[in-house]
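The other protein chains are all here in position, but one chain of the complex has been omitted.
Going by the order they are written in, the chains are A, B, C and D; count residues from 1 in each one.
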Amino acid sequence: TDLEVTHWWTSGGEAAAVAEFAKAFDATGNKWVDGAIAGSGGTARPIMISRITGGDPMGATQFNHGRQAEELVEAGLMRDLTDIAEEGNWKEVIHPSSLLDSCTLDGRIYCVPVNIHSQQWLWLNNKVFEDNGLAVPTNWDEYAAAAPKLQEAGIVPLAMGQQPWQTTLAFQVLLTALAGPEAYTKIFGEKDAELAGSEEMAKVFQAAATARDMSKDSNVQGWNDATTMVITGKAAGQIMGDWAQGEFQVANQVAGEDYTCLPGLGVNEVIMTGGDAFYFPKVDDPAITEAQGELAKVMLSPEAQVAFNLKKGSLPVRGDVDLAAANDCMKKGLDILAKGNVIQSPDQLMSADSLTQVNDLFVEFFNNPSMTAEDAQSMFASIVGNAD
Amino acid sequence: MAAATRPARWHRNISAKVAAVPMIITAVVVFIGGTAWTVLYSFTNSKLLPREKFVGLAQYDRLWSSSKWLISIENLAIYGAFSLIFSLLIGFMLAALLDQKIRFEDTFRTILLYPFALSFIVTGLAWQWILNPDFGIQHVVRSLGWESFNFDPLYNPEIVIYGILIAGLWQGTGLIMCLMLAGLRGIDEDIWKAAKIDGIPMWKTYLFIVIPMMRGIFITAIVLIASGIIKVYDLVVAQTGGGPGISSEVPAKYVYDAMFLSQNLGQGFAASTMMLLTVVIIVVPWAYLEFGGKRK
Amino acid sequence: MEPSISINNLSLSFGSLDVLKDLNLDVGQGEFLVLLGSSGCGKSTLLNCIAGLLDVTGGQIFIGGRNVTWEEPSQRGIGMVFQSYALYPQMTVAGNLSFGLKNAGLPKAEIQERVNRAAKVLQIEPLLNRKPAALSGGQRQRAAIGRALVRDADVFLFDEPLSNLDAKLRADLRVEIKQLHQKLSNTMIYVTHDQIEAMTLADRIAIMRGGQILQLASPNEIYNRPANKYVAEFIGSPTMNFFEGELEEAGGNYRFTSGGKTFSLDGYTFQNGPPAAGAAWFGIRPEHMVSGAEADTALVRLDGQVELVEPLGSDTLVRFTTGDQTLWVRMDGQANIRHGDAITVGFDPARANLFDKTSESRL
Amino acid sequence: MEPSISINNLSLSFGSLDVLKDLNLDVGQGEFLVLLGSSGCGKSTLLNCIAGLLDVTGGQIFIGGRNVTWEEPSQRGIGMVFQSYALYPQMTVAGNLSFGLKNAGLPKAEIQERVNRAAKVLQIEPLLNRKPAALSGGQRQRAAIGRALVRDADVFLFDEPLSNLDAKLRADLRVEIKQLHQKLSNTMIYVTHDQIEAMTLADRIAIMRGGQILQLASPNEIYNRPANKYVAEFIGSPTMNFFEGELEEAGGNYRFTSGGKTFSLDGYTFQNGPPAAGAAWFGIRPEHMVSGAEADTALVRLDGQVELVEPLGSDTLVRFTTGDQTLWVRMDGQANIRHGDAITVGFDPARANLFDKTSESRL
């Protein structure tokens, strides 16, 4: 059966990864009809929602798992996958299990998580430090301490793109790394406003202020432009997700030699279990329903998981697969995952609406030097207090 | 003898009425219907999907306490005022230049118009580069020896909106120019002659005779520009994404972000209701004067 | 007299269409020149060239002794009324009148006064605050005249300014224009189709045809001694009657024979001395023919039958046939004459006009 | 005769401006009606109403017995020539002429033939392939006439169709229109400012003023027996001479006294039987005054001094003063008279027109 699958994986690596799913699915005798639309949130989502509400749904669609799809599920537009999940024993295979939680509503399972993306990385250009007579830092504090010297040398200590999500990402990384995973979970998950406003958190905000200072000469928009600054030595480092590694590879840089990656800023080595998931809209056609089930199974099959994640550069959602081909930094990630140092992504914990408010706050904070760390903290605390 | 009174006349002008059916349907069903729907749902706390969970004015409270929204409005006002003035000014001046029976008119016109054909998703990037202080114009000028030259509109929160304006005008004036050119081409040659005899300088002829004669075209242009301003979105997204910080946010982006990024439809609807309200307050009295019954 | 406007070998073409061909014309200082000519002969084009609104193809134009061939219209010191009015549609009539003056930086009071004066002359005072779209054809035309009048220029160019007005108003304006001309003594070039206007207003009339001037002379001369058959035919309504025939000479006395009739030409003064005999046209104006009792004493008499009667009130125009010839005669307004009547008309050959058959120029 | 066009209590306003006021008019089948009136009196507006181009404010319009008040212009069976030409600028002249016929679905050959015929009549054959912008004013007007002519409608409406043409062409076209009318015998309503046109073409003339019809009568009647002073003044060029004075009665004989002079009115036929004595206007046309030898035998004689001489070629217009009165007289074209001459003119009071002083209507 032809099954239309929409997603926003359009770049080279992503597309290659999707191709693995498609291959595996086609092997079951069905046909994967690709409906790729680039540009996640803003662009693709209204299209997908319109298709679903317009009464002309696709067979399956990518969605950030988390709370985004809740309403679609509540509106009864999404197919309940519980029986398939039980049959495939997903509760056991999926690791960390929290991934499945975010697909669950009222005890029923509605989506298939397919990968884990880690964001908590600091990327450093070794040569820049050496040239300036500095040791390559091993954690955030050393890095921050080296900043003034770098600035004197005309080097931007921290490269940061201007897009809002990049600043938010930086803050979240600082929060998890410096305040620790528990604090993170409390604040985002339990909406603990008191903690958010506490002394303990103040140091995170101070660090954010430092980061703001370190990045004040960074005049680029895209994250990859920022990465290019690091590669070319215009900047010393960047806080970015694991996808930044691709840029280093394209520039023929070697991990450990030319650049260093520090998960969790070298302080708390944790990984956020954010990632992607697939949902299956309800349709009348039994043949399609059948094919949807097939696809759900295929996506979680160990073979497909390995093939997919190797291409995608992300981590598999199954703990029981072997990723021998992974590179250095990726292996570091796998280790952390194996140790169980995982946290849930904010998507899973907080509504998109509240996250946007947090987003806005940090965008403003990083761009407005006159906004003090204290101000930011108190605003943050009030957002957390009102969040849902 | 037939009645002396005016007969029932619904069937007079029947073709015109038939021809106006699409307009009537669009106006009533789509625009009025859609607007009513939007206003209605702005009183709900709809998130991803429109739902009838009414929360009164809560969305509006939040809207007006959001600094992002306030900045958006301010930016829109600045951008709108400048964009309107400069689009009309530049558009008209270019059209007037092209109307001087010049050679290569087609080439010039196409050059001035081409930006309109290119989607802003990427041209925004080109502008972003050109205005980037590290490798754009500032860089070039500085490397020519003028070290203190400063030109970084997109990276300075104070003036970022003007940086966006530079690209906005680049993209939009060509069309206005074409519109004006079409208007100029509709003006009787003898009027020019009369003005020449009257010894009226060129600029005055344009200002006091030709422009007033082109009233209709100007109104069209103003509506075109103004509606474009209200909807300005991709220009900002492509160049600054609303940054630095939120210093270049605009209302349409606020609406879009609220609806599709934050997934708070209610908030998006409230913001667009406010935008519409402003438009209605400005447009309706004007439209009444302009199109209202007074003229035959 | 020093010419105020002098045009040398002017030519103008629209693409391959030569509209003006090597035209020469001198207009004296303060002269009132009327351009007459059939539709499409280039009158408006000539005015446009003088005004500088068309770039000439060849030749020169002098105004006030200055070569203005390449000058801007506004520097030529002219005022112009357009055949198509060309009023500024969005300004009121008052605005149309005052715009040029404001632009010249005249004081407000002066402008006001000039506009009022012109409005009064043209009887458009109540219309001063209307826009052109709300005016009737004639009202628009008057506004257009007003716009030129207020300028008090050295040279006025009028392109059929009165053609849409009623006879009474036209007569009034005609007199006004004449008086204006006498008062201001500026040069005026005036295109019209109305022969009464031409005859009464003009110091000299230029008859144009196909982009050239056929005759340039005083109204009286043009009427009584047209330089060629075209001019003779063009001027006068109804048009001149023509006989085709032979000019014969017998001992210094000339006769004209046509269709079996022979007229003695004893009283006729030849243009350039006695001509050679040969084929010729003999023309006589309808108003120079007499009928009834007067005809009996006329030198030449023709019997005919009435074909058409056009009572004009003041006169009656009668068309009648004699032999194979159809002639017009103008009679008294009270003439009691009917279709089919037999009449006798007579005329004095001294009042006739003779034209050479081939060159068509006056003998 | 069954009226072809019948207009009942027609009124029309532009906003607060009442242009036509309760106007009534019947035009007979095949009649040629000329509308005359000063500029802005509502002639074009009336034509537009008849054509259905303006929605009337009140009243009814019948064409061919059918109430067409609310019908479409094209269904009224009319052809119209506009004062402003209104040629379709993007079509050639041929296109302009054939547009209406194509709309009516006529066969190609027929269209071709009609267009050619009209073009021939109007002498625009060489222009058929030009666009209006490349035509002179008069050429445009002819094209506009052509467009109406080809339609062969029941009713033709002409709004000053000949106003921009030269006298010769105008005379030709006038005759053509007259012949056309005779041949087709369709009803025509014709607006003009030219009295010669009005007098020669019209079966009846309607004199309009301020949106109303003052007199509707044959040209002869209008000229010789104007219904009121306005009409009398409006018709005739130069305009009628008026004396202000007293009408006196003495035993059935009437006399008119003005400025010390007294004229006997013995030959005068009163409009509605003998009127009461009182203040009145006495009018006499310039062409009804005689001078020279004839004046000696006239019933009334006036001595005066010449003030202005306008030689028209065919006639000479002379303005002279007698007492405090200024009068026009029309004399022969050859009259040898000069400014300042003393002259004696005479007239027959039977040819005069008397109007009541207050109502201004004919006595």
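Going forward, a residue touches a chain if its C-beta (ideal position, glycine included) is under 8 Å from a C-beta of that chain, and two chains touch if they have at least 3 such contacts.
The rule we apply is simple: contacts and distances are computed from a predicted model.
For the omitted chain of this complex, the UniProt record lists the protein as "L-arabinose transport system permease protein AraQ", which is one of "Heme exporter protein D", "Dihydroorotate dehydrogenase", "L-arabinose transport system permease protein AraQ" or "Peptide ABC transporter". Across the complete structure, the visible chains that the omitted chain touches are A, B, C, D. Of the listed residues B:37, B:54 or B:146, the one in contact with the hidden chain in the full complex is B:37.
Only one residue in the set D:100, D:210 or D:346 touches the chain that does not appear here, and it is D:100. Touching the chain that is not shown, out of C:153, C:240, C:295 or C:317: C:153 (per the contact rule at the top). The missing chain lies against subunit C, touching residues 2, 4, 8-9, 24, 29, 55-60, 64-71, 74-77, 83-85, 87, 100-101, 103-106, 132, 137, 140, 151-154, 184-186. Interface residues of subunit B facing the missing partner chain: 13, 15-17, 19-20, 22-24, 26-35, 37-38, 50, 94, 97-98, 100, 102, 105-106, 108-119, 121-123, 125-127, 129-130, 135-136, 139-140, 170, 174-175, 178-179, 181-183, 185-186, 188-190, 198-199, 213, 215-217, 219-220, 223-224, 226-227, 230-231, 233, 252, 255-256, 259-260, 265, 268-269, 272, 275-276, 279-280, 283-284, 287-288, 291-293. By the touch rule set out above, subunit D reaches the unshown chain at residues 48, 51-53, 72-74, 78-80, 82-91, 99-100, 103-104, 131-133, 137, 140, 147, 151.
We adopt the following convention: only the chains that are shown with their structure count from here on.
For the pair subunit B and subunit C, the distance between C-alpha centroids works out to 57 Å.
Multi-chain contact residues, meaning those touching two or more other chains, do not occur anywhere in subunit A. For subunit D, residues touching at least two other chains, in rising order: 14. Across the interface of their complex, subunit A is touched by residues 47-49, 51, 66-68, 128, 132-134, 152, 155, 157, 237, 240-247, 256-264, 267 of subunit B. Interface residues of subunit B, counted against subunit C in their complex, comprise 188, 190-191, 193-201, 204, 208-209, 212-213, 215.
Of all residues in subunit A, those touching subunit B in their complex are 41-42, 45-46, 49, 53, 68-72, 75, 162-164, 219-221, 351-353, 355-357, 360, 363-364, 366-368.
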